[in-house]
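As you look at this complex, bear in mind that one protein chain is not there, while each of the others sits in place.
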Amino acid sequence: MKTGKRINIGLIGAGRIGRLHAENLTRHIDGARLSAVADVYLKAAEEVAQKFEAPMAVSDYRTLLENPAIDAVAICSATDTHSAIIEEAAAAGKHIFCEKPIDFSLEKIDRALAAVKKAGVKLQIGFNRRFDPNFQKARQLVEDGKVGTPHLLRITSRDPAPPPLEYIKVSGGIFLDMAIHDFDMASFLMQRPVTEIYATGSVLVDPEIGAAGDIDTTAITLRFEGGPIGVIDNSRQAVYGYDQRVEVFGSEGMVAIGNDTPDQHVYSNKEGVHSSLPQYFFLERYNESYIAEMRRFVRCLQQDTPPAVSGKEGRLPVVMGLAAQKSFQENRPVKLAEIDS
Amino acid sequence: MKTGKRINIGLIGAGRIGRLHAENLTRHIDGARLSAVADVYLKAAEEVAQKFEAPMAVSDYRTLLENPAIDAVAICSATDTHSAIIEEAAAAGKHIFCEKPIDFSLEKIDRALAAVKKAGVKLQIGFNRRFDPNFQKARQLVEDGKVGTPHLLRITSRDPAPPPLEYIKVSGGIFLDMAIHDFDMASFLMQRPVTEIYATGSVLVDPEIGAAGDIDTTAITLRFEGGPIGVIDNSRQAVYGYDQRVEVFGSEGMVAIGNDTPDQHVYSNKEGVHSSLPQYFFLERYNESYIAEMRRFVRCLQQDTPPAVSGKEGRLPVVMGLAAQKSFQENRPVKLAEIDS
Amino acid sequence: MKTGKRINIGLIGAGRIGRLHAENLTRHIDGARLSAVADVYLKAAEEVAQKFEAPMAVSDYRTLLENPAIDAVAICSATDTHSAIIEEAAAAGKHIFCEKPIDFSLEKIDRALAAVKKAGVKLQIGFNRRFDPNFQKARQLVEDGKVGTPHLLRITSRDPAPPPLEYIKVSGGIFLDMAIHDFDMASFLMQRPVTEIYATGSVLVDPEIGAAGDIDTTAITLRFEGGPIGVIDNSRQAVYGYDQRVEVFGSEGMVAIGNDTPDQHVYSNKEGVHSSLPQYFFLERYNESYIAEMRRFVRCLQQDTPPAVSGKEGRLPVVMGLAAQKSFQENRPVKLAEIDS
Partner (left out) sequence: MKTGKRINIGLIGAGRIGRLHAENLTRHIDGARLSAVADVYLKAAEEVAQKFEAPMAVSDYRTLLENPAIDAVAICSATDTHSAIIEEAAAAGKHIFCEKPIDFSLEKIDRALAAVKKAGVKLQIGFNRRFDPNFQKARQLVEDGKVGTPHLLRITSRDPAPPPLEYIKVSGGIFLDMAIHDFDMASFLMQRPVTEIYATGSVLVDPEIGAAGDIDTTAITLRFEGGPIGVIDNSRQAVYGYDQRVEVFGSEGMVAIGNDTPDQHVYSNKEGVHSSLPQYFFLERYNESYIAEMRRFVRCLQQDTPPAVSGKEGRLPVVMGLAAQKSFQENRPVKLAEIDS
């Protein structure tokens, strides 16, 4: 594949996140074209195809895989379909962008990654936060040695409101659904392996979440190789909006990332000094990062360079999520080697 | 014209700002289409037309005006051509978006506005900063009474670097080129007429600017009807980037707008606490506002509502600029009535 | 003791912290008088007495205890002498202000508290941070219900530089020397009991600290009754200064406390936007809190009200410190009931 070639992308899954990628591919990414949309609900596929002027809408994604004009697929379907579609897409010689997480089962993930390797196609996992300008800046400062040797990592990640209970029930639980982003961020920022995890948590936001077998508030401690320590806290509900902060502290300094706000106004009256809440939801907060990750995926196909977030990198947060889950269940620190020996 | 109709827009002037509007019309504004591009340099017109897939590129804007398929024009040519093109476009029955300033001559402006009125077409002037989310927020707080009766207005507007000397020579001078945005902002935020202006200034950034007959640093005092006072300061060069701040202070409180930054990182080391500079240039800083003003223009055509920044509103900052110029030349406060009786 | 009576205070221990209290008593606290200074090094006692015009300097604190003119003592001697002096002072009928921690041994603490109770004297423990205007504000917002039900607590407490190794060796270790302040802060802010603690830590700042049997970096997870979770991180060295932050997050909002700075300047140049580091050391950062705690102690004697930080409250952080120590040693969560059944 030569530099500059127009990449034809087939979208698999026309839900919220699929629609987002469709829009970004159409409006923001030179060198790519949304060539087809597949969704088990044909109507959804047709609607997205029409809105973004894709020439093809189908209900069976295999139709896309058989189409030689399509260079790559973006897998945005339900998590439990990811690994199978990856295997089939790889076999069909398509490059693959796959939403996170690859799967909840390490066995399935390993089968999918093996298929990708065998086919020699490219696979990028949708850990979009790595492409956020804020976290990019943090990573860059760490890489440039501005923080020195990292000693402590803090990640706060709180949603503005819990998802629907129906979603929670199939989400894989807070560690695999929500903290998984933070596990990836921890790897991205610290650039060294986590060796052990301790997770504790509670049901404080909504007892229904507890009834559904999940928790809604958690604090997770990570031990990194060589001694650095990370702490992650998650909540399903921050009434003041989407709270997304990180902090890397080391021997030479600290970089802290605050929340983006929709404006920079400060209003002072006799009650106090007031300013804007964080961007409310992930679609606004991470808007740029979704564009950037897809731009990067397209560029890696055009220039034949390694993908930004590899299958191996996409697998690691699942290992960490499973370790956190086990730690919470058994109330003890769990070594990653117990999960993935 | 019915709600929802696709608006066909012809772009006149394919320079930097014309290109920006072309991109926004193509990527960000549902319900509009870039139908043609005109530029005296045909090559520039063709390049923009090709990049944004406009079906027509011409060197003579009159070709656009004669085309019945075109609903509206966006005038992005040199300032000294604005008023004539407005007259012709109005006569041709085209709705008009015109970049600021309309003209430096009140006589020409009045002739153009009369033509618009006679033709019954819509005219929106490109004071884009009104559409910036920050300044929108400030205006909203003022309108909502949160500031009470305004007492003081402060506007700081500093460019990251001076434009080329060639541009400065034809720019109309700092008051009509640079402060004109702040004059419009003053009207937008204070919602009451300015009655008198005092302007002082210096050449501090580059003696060449002085040699070209202009100044590069200015402070302008505005008196508003009823007593409120405004102060504007401008510089052609802020080494730390594009500095765009306003503050409205009144009987009940104050709203202050700070600079947007590309990220929210804070880096602490033994030397101090460090964070990001403001967005460097107007294309980044005011990106959203350019989209929003054009979206609003298209909507006002679709819904047949009054334009957001009328010809009369676009004329006022020119009056203020001329008053500031006279004040600076004569080193005395000048009443607006002296300019526009 | 009647309201307004002048309180005569004898200082026991003329080291750094004793000197600080001597100065505060002399300069900032109406209604109190530094009446005597005792230190095993008579010279130190004499020097402080002279500087702050105290009429008496002795090497044996028992001389103070026998002096009927002295109403109260401020115990600022080495930690391992606290509990014995408390017992003797109580027996002598003196009211007692005692620096933290009371002792490292719960048995000794309990004996001392029993002596205080039997004698009917007042005892206030020097957890000064409770009196810091920042943490007072956080507590007040929690008490006023502004945070709603607390869900998560975050405390960051990092020293600008490690203390001398000789000090570290007798300090009781990071959990009893440094985190102890944060344990008290956790109780102060959350107003509910901690039930379980998990602590992990590393030697990252200086291997000599490890050689001395201590660690220099730690992250501690607290579980509170009812489910809220707290995370504390400590480091012996933040190159950017004394880092003292807390955050209480709950069902209705969040209060976060940032660092105090010596000024509010912001300097922008082409490299970035720069501001001042936090106050460098605890003497500046907590200056006001030391005055406030002593003022409160004097007032509680004058007005015969309960002391602000009781013996029981002073004992609790020691229990937590011992639990954290055990947790770290055994790498497992430890219930407070295991330490203090």
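Chains here go by letter, A, B and C, matching the order in which they are written, and residues are numbered from 1 within each.
Convention: contacts are C-beta pairs under 8 Å (C-beta built on N, C-alpha and C of every residue); 3 or more make two chains touch, one makes a residue touch a chain.
Every value quoted in this text rests on a predicted model; they were computed, and no experiment measured them.
K.L.:
Looking at C:His28, C:Arg62, C:Arg299 or C:Lys326, which makes contact with the chain not pictured?
P.N.:
Only one of C:His28, C:Arg62, C:Arg299 or C:Lys326 touches the chain omitted from view, namely C:His28.
K.L.:
From the list C:Ser83, C:Ser187 or C:Ser268, pick the residue that touches the absent chain.
P.N.:
Final answer for the missing-chain contact: C:Ser268.
K.L.:
Based on the whole complex, identify which of C:Leu106, C:Leu141, C:Val203 or C:Ala308 touches the chain you can't see.
P.N.:
Residue touching the absent chain, from the options given: C:Leu141.
K.L.:
Considering the whole complex, which of B:Asn67, B:Thr81, B:Ser171 or B:Thr221 touches the chain not shown?
P.N.:
B:Thr221
K.L.:
Tell me which residue among B:Leu106, B:Ala161 or B:Val203 touches the hidden chain in the full complex.
P.N.:
In the complete complex, the chain left out is touched by residue B:Val203.
K.L.:
On chain B, where is the contact patch with the chain that was removed from view?
P.N.:
Answer for chain B: residues 148-149, 151-152, 154, 156, 158, 198, 200-205, 217-219, 221, 223, 227-231, 233, 235, 237-240, 243, 249, 251-254, 331-333 touch the chain left out.
K.L.:
Write the list of chain A residues that the hidden chain touches.
P.N.:
239-240, 268-277
K.L.:
Can you list, in ascending order, the chain C residues touching the missing chain?
P.N.:
27-28, 133-134, 136-138, 141, 146, 252-260, 262-270, 276
Rule of thumb we're sticking to: only the chains that are shown with their structure count from here on.
K.L.:
Which two chains are joined by the greatest number of C-beta pairs in contact?
P.N.:
Comparing chain pairs, contacts are most numerous for A-C.
K.L.:
Could you please state the distance in Å, as a whole number, between where the Cα atoms of chain A are centred and where those of chain C are centred?
P.N.:
Their C-alpha centroids are separated by 43 Å.
K.L.:
Please report how many Å separate the Cα centroid of chain B from that of chain C, as a whole number.
P.N.:
Between these chains, centre-to-centre, one finds 58 Å.
K.L.:
Quick one: report the Å distance separating chain A from chain B, using the average Cα coordinate of each chain.
P.N.:
Averaging C-alpha atoms per chain gives centres 40 Å apart.
K.L.:
Could you list the positions in chain A whose residues touch two or more of the other chains?
P.N.:
As it turns out, chain A has residues touching two or more other chains at 252-254.
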